[in-house]
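Just one protein chain is left out here, and the rest sit where they should.
Naming follows writing order (A and B), and every chain is counted from residue 1.
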Amino acid sequence: MRRAGLSFDAEDTQRSHRAPSASSAPPPRALRPISLLTLLLLLLPAARADDAWPLPQAAERAFPSVVKVYGAGGFQGVPAYGTGVIVDERGFVLTAWSIALRTEALKVVTHDGRRLRATLWRSDPGLGAALLRLEPPQGGLPSLQPLRLADSTGLAPGDAVFTIGNPFGIIYGDERPAVAWGVVTAIGSLRAGGVDVARLPERLERVIVTDIPGNPGSQGGPLLTRDGRLVGIVGRLVESRATNTIVNHALPAADLVEFVRGGVAAERPIPEPPRVAPRARAGAAVESGLRLQRVHLARSPMAYVEAVVRGSPAEAAGVRPDDLVFRLGERTIRSCRDFDEALAAHRPGDTVRLVLKRGDAMREVTLTLAAGGP
Amino acid sequence: MSALRSSSGAACWPPTAPPTRTRWHTPPVTRRRVLALALLLAPAAAFAQDDGDEVLRRALATEAGQVALVARLAPTVAAVFPGEQPGGGGGSGVVIDPRGLVLTNFHVSGLNRVLTVGLNDGRTYRARLLGIDPGGDIALLVLTGRADFPAVPLGDSDAVRPGERVFAMGNPFLLAEDYSPTVTQGVVSGIHRYRDATGGSDLVYGDAIQIDASINPGNSGGPLFDARGRLIGINGLGGFRPDRGRVNVGVGFAASINQIKNFLLDLRAGRQCQHATMNATVRDQEDEQGRPRVVVDAITREAKAFAAGLRLGDIVRRLDGRPVGTQNQLLTLVSRLPAGRRVTLSVARPREDGQGFHERDVTFRLDPLWSGPAQGEWQPDPELLAAETRLILEAHRQGEWPREWRRDESIARPGGAVERRVTHARGRLLRVERGPADARVVEVWDGKRGFARTPDGEGPLTPGRRDVLAGTAEALAALAGDPEATATLTFTGGEWLDGRAVLRLEARDRAGRRRLLYLDPETHALAGLAYPEEKGAWVEEVHRPGVILRLDHETGALLEKADEVRVEPGPQASELFERVE
Partner (left out) sequence: MRALPLLLLLALPTLARADDLDAAAVEARVRQVARDLAPLVVEVEALGGLDERFDAPETEEEAREGILTKAGFKQAHGPTTGVILSSDGLIATTTFALHREPRHLIVTLHDGRSFVARLLGRDEARALVILKIDAKDLPVPRAAPPAEVVPGRFAVALGRGLGGRSPGVSLGIVSAVGRVGGRALQSSAAISPANYGGPLAGLDGSVLGLLVPLALDGGMASVDLYDSGIGFALPLADVLAIAPRLARGEVLRPGVLGVSPDLTAKDGVRLASVAAGSPAAAAGLREGDLLLTIDGEPVTTPWELRRALARRHAGDEVTLEVRRGAEARTVKARLAAKEGE
């Protein structure tokens, strides 16, 4: 498991500013009399056949497309085994990106227990996905049953979903991987933080968070709606620093379509894109005109304003000494370091929202960042 | 408190009115109508107007089904504490019989002869340990203190499908101060799982059901129900991760109820159940197409499988008709069976010329795989065992079942057809007809005297035949309740006979002769016998309605002679004896 300390923030960075009444629950409705006939009809069995619990059938349909993936590893907590989904009958398997896939000895076991060699065909740590290509054995590839990526854009928190995978590597050969179900918890992005980002992309822009516990070996398996549509690929284990829990998540199918299409169309393996170094975007210095108290009593002091530079954006916005910076943009500022990081993500000319605590009141200001000195 | 949410959302706090059932959150204007409809007709219908209301109605109706199911099952779930009082460690259990039989895990009960069981009526009951299955991690308790306990029927775990909804119930972390169980729901993640001992646990689970419903320490021994409330397994093994403490991570295992059924009668008989081994090891291999297969890579000369013809290098294709592709699958199939169960392995042996395979079937009884307390350390509680035996005998003697078997020509082989009549009115009188029709031998034994009539004439029974007949007659007499019978009967567990589980009673008469009597577990009618022939080889008789089959006790092979038995009512039997005398 990676203990890189991720934090989670919203996909949509614009908080709603509607009046509270607009977002409260709808008013009560009046009741209309109900006919006896309606009532009798309602006494018929409550659920129609197509509403009945659909997972067994959906899982049955998906099983032939789910494969076991074996790479190199077992070191640094990275499991050597995982799960994948056949997305193209010409032998392409979609799975979660892992360092364990970088091996000549990559193997894939199909649902009927056939063990096939595979090549890492395309990978993108920033996306979190990898595409494998099965090497045809003597006599050619067996007939494969792909599962197509479905439209994931309509998913919302509360939607019932399930995964198929091989947690803890319990099964092998032609045994069927494990089904687990839950609901979509949130749609959002994962942002790297903390100390150990070496093995993580800086940010996974969009993930489907679920309440299905992820375990070693689950990664790369399909995330399916209750009727069996492939809406995502289970991501690798990441832990949230905000909640100190594992963020069980999947990569949305919508973001994988191009990745798969490009990979399938390619003549030869596509080299991995270079890593975006964390804070690469911090190159262009910005100036807010706001100076924080950097006392070192605690390891990471809160972002109190010590001074405001005359004529600066901060002064224009009305920031005052002794204000406590609570938010910059959407990011909660718990420390001076948070402030520096949040500011570094911006460019001169950006307009940012600051939420300040002044005395016993909160106030919100907007300021337009200037170019900073060297 | 209903004022908390007025329609305008205005401040209505703190609450002013005490809560009453009918006033809760129903807007005053409509309250009366709702109640009227609700009480008169189906309350769920009251709001079926637009789509949103229809969805709400459906959701609440389906939820009500789930609530009703949980309410029905909760009284059968037990909090199990080893020892004389609740507290300390413990686990869960489930009542499977109204007279208070409780299934739990062996790792919960241990070898504690006395346990305390809490039910959701808030009461505790004294329980005694009846039988143990250390290899399957199962124990059977019997409760006292009530005549009719709420119990659940056993389901069929082989009919379970991945993705199916399940409910796990039990007492995780011993949270239930009032013994009301915790219920969690999830789905079946996988079936027929083989889970080897890992992570500091020495528990091996064969033929387990993998679930994502959360189970935690304390859930052990508790029931896994399908969505219809049928018992499909006993939760016993959690997947835990060291970095997350000993709590659920969505990977749990339950011993399948079908495996438990294979041992249930042994448990009732107070035994330490023995799981099975082939005394051979196998390894996973790939065939030329990269498909998995299983090959025997070691076998001991002492193995019954070896005696039956299994050899190194044999490829195991099927066990009792079930396909075997991986070692896990074979282990799963074997681990759910008790020692002594006859199995048929379908194997392929590469031809010497390398062209293709010899396909053959090998049938043998599985060897025992001892686990748990050392042999002899566990003994059935004599009092409980006597009570179980008594229950079975009483049921048999009160039973109504056909006492006539007719000859079935279909199994009478030409030339080898033999008629065999066994008469045991009150058990004592035995008449046996053996041999082909043209060389019929009739033997009669009344407990003291006997004779044989052959085509050549009449004479006394040979001492060997006399012993064979006398032993069986004594056993049957004891079963029938003959006060003069010298054999004592003991319930010794279950046996697999003619494709089903039967009760096995062991009879030993004063002369030390041993017989096995098999009874149908439902009707308690005689379902078969086993006894030694003169030369010592054991014969197994299967009594089907109208038919008796004689099998080789070891291999189950149908003997050349297919016999018929008729059990006749008493008066007729005495007449018969008088006539032959």
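Assorted remarks:
FYI, contacts are C-beta pairs under 8 Å (C-beta built on N, C-alpha and C of every residue); 3 or more make two chains touch, one makes a residue touch a chain.
The structure presented is a predicted model; accordingly, all values stated were derived computationally and were not measured.
Considering B:Glu177, B:Glu302, B:Asp320 or B:Asp361, the position touching the chain not shown turns out to be B:Glu177 (whole complex). Contact with the chain not shown here comes from a single listed residue; of A:Val183, A:Ile270, A:Ala345 or A:Val365, that residue is A:Val183.
Residues of subunit A that touch the chain left out of the display are 7-12, 14-21, 23-26, 28-29, 43-47, 49, 51-54, 156-160, 182-186, 188, 209, 211, 213, 226, 240-248, 298-300, 302, 324, 326-327, 330, 332, 334, 355, 357, 360-362, 364. On the side of subunit B, touch with the chain left out of the figure occurs at residues 1, 4-5, 9-15, 19, 21, 24-26, 34, 38-39, 42-44, 46-47, 52-53, 55-71, 74, 84-87, 116, 122-124, 165, 167, 172-173, 175-185, 213-216, 226-229, 244-245, 247-250.
Operating definition for what follows: only the chains that are shown with their structure count from here on.
For the pair subunit A and subunit B, the distance between C-alpha centroids works out to 46 Å. Listed in rising order, the residues of subunit A touching subunit B in the complex are 1, 21, 24, 27-32, 34, 36, 38-39, 42-43, 46-47, 51, 53, 55-60, 63, 112-116, 137, 139, 142, 162, 167-168, 170-181, 212-213, 215, 246. Only residues 7, 9, 27, 29-30, 33-34, 37, 41-42, 44-49, 53, 57-58, 61-62, 65, 161-165, 186-191, 193, 195, 210, 212, 227, 239, 241, 243-244, 248-251, 284, 286, 289-292, 325-326, 328-329 of subunit B touch subunit A when the two sit together in their complex.
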